[in-house]
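Below: one structure in structure tokens.
For this depiction, one protein chain was excluded, whereas all remaining protein chains were kept in their positions.
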Amino acid sequence: MLENILRIAISAILINNFVLSRFMGICPFLGVSKKTSTAAGMGMAVTFVMTMAGTITWLINKYILVAFNMQYMKTIVFIFVIAALVQFVEMALQKYSPSLYSALGIYLPLITTNCAVLGAVLLAIDTYNYGLVETIVFNFCAAIGFTLAIILLSGVRERLETAKIPKFMQGFPIVLVSAALISIAFLGFAGM
Amino acid sequence: MNKGNSALKMILTLVVIAAVIALAMSYVNRLTAPIIEQNAKDKLNQSLSEVLKADEYTVLSENDEAVVYGAIKEGQQIGVCVVNSAKGYGGDIKVMSGILNDGTVSKIEILEMSETPGLGANAGNEKFKAQYEGKSENIGVSKTNPGKTDILAISGATITSKAVTEAVNDAIVIAKQWGDK
Partner (left out) sequence: MNNFTKGFIKENPVLVLLLGMCPSLATTTSVINAVGMGLSATAVLICSNAVISMLRKLIPQKVRIASYIAIIAAFVTIVEMLLKAYLPELSEALGVFIPLIVVNCIILARAEAFASKNEVLASIVDGASMGLGFTFALIIIATVREILGAGTWCGLSVFTSGYQPATMFILPAGGFLTLGIILGVINLIKEGKKNA
């Protein structure tokens, strides 16, 4: 059991990193990685939502969708769970932790359309048939992997600010090439 | 329009949309479900005849570990097909192994895997799979010089190669219990 969980964790964070090898959550990965502080904020918000979303959708899937033989409704139900969750987290933070809210607030609405969240949920429940504990671990570690990747990229981008780059490669092109290099580094884990 | 009215309108709109959507989806589901099921069956039969050609296949045993099919040709059981899985890099790798009555592997097929494309996913290549043909027990994995009972690992994907081999080795053991006695 423990070995299995460790395997899921390492695989989700390093080997099959959600951003660098599964290509999920690319929009925020490119969009909010300009500064390390905002990247870390986005990572935290995503981690929170993904872990919660994994838990809730697993329960809904098992006790409602499977029980009533309605698995074909999964995509639509899951996306609404995620949207509702994001809304809920936003309201709760605003009320109880205004400081955290002002730090994460602007990223929260973006999470609904972050495909890493829906992707992780669908992979855990539909493709891998994980149990509840495995699903939670998988979602949490996938989010940690996302956070790791976005922080790494933001570090590179902060340095690129002062680098001399040919004009046509400035902006997204050079960011994508940087992401490619980080992805190659992560490929090293696949040969372990 | 007063406030209560607009809230009612919002709820009503959402309910109507949800109802129409649910109806449409359940209709398409009813239309496609039997075809999807048939596809899965066809695929299974195709894989079965791929790994061990026979006239018909019967389920001999089915549990969490493995599903065993008996391959029957001209009324005689010529071997079994075992479907089991082993942990690869990107999750479970589901392998079907055709095993003849004398305990040798006739052919293997990878049914499901989510290994890295370009590396582990090369386990699906004919060249890799063909290495198992004719091997009979305790198949080993070698990175450089495979011996008589070894297979050559896919470069950059030793874990995947080991996982497939583990599944095939297990299948050989299982096949011994179900072989024609």
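Which chain is which? They are A and B, in the order written, and residues in each are numbered from 1.
Here, a contact is a pair of C-beta atoms (placed from the backbone, for glycine too) under 8 Å apart; a residue touches a chain by one contact, two chains touch by 3 or more.
Since we're looking at a predicted model, the values are computed, not measured.
*Asks:* Can you tell me which of B:10, B:130 or B:173 touches the chain that was removed from the display?
*Replies:* Here the residue in touch with the unshown chain is B:10.
*Asks:* I need the residue numbers on chain B that touch the omitted chain, in ascending order.
*Replies:* On the chain B side, contact with the omitted chain comes from 6, 9-10, 13-14, 17-18, 21, 24-25, 28-29, 31-32, 35-36, 39, 43, 116-119.
*Asks:* Contact with the hidden chain only, please: which chain A residues?
*Replies:* Listed in rising order, the touching residues are 20-27, 30, 72-76, 79-80, 83, 112-115, 118-119, 122-123, 126-127, 167-177, 179-181, 183-184, 187.
FYI, only the chains that are shown with their structure count from here on.
*Asks:* Report, in whole Å, the distance between the mean C-alpha point of chain A and the mean C-alpha point of chain B.
*Replies:* Roughly 29 Å separates the two chain centres.
*Asks:* Taking the touch rule as given, give the residues of chain B at its contact with chain A in the complex, in rising order.
*Replies:* 21-22, 25-26, 29, 87, 89-92, 114, 116, 119-120, 156-159
*Asks:* Given the complex with chain B, which residues does chain A contribute to the contact?
*Replies:* Touching chain B from chain A are residues 7, 11, 15-16, 21, 72-73, 76, 127-128, 190-192.
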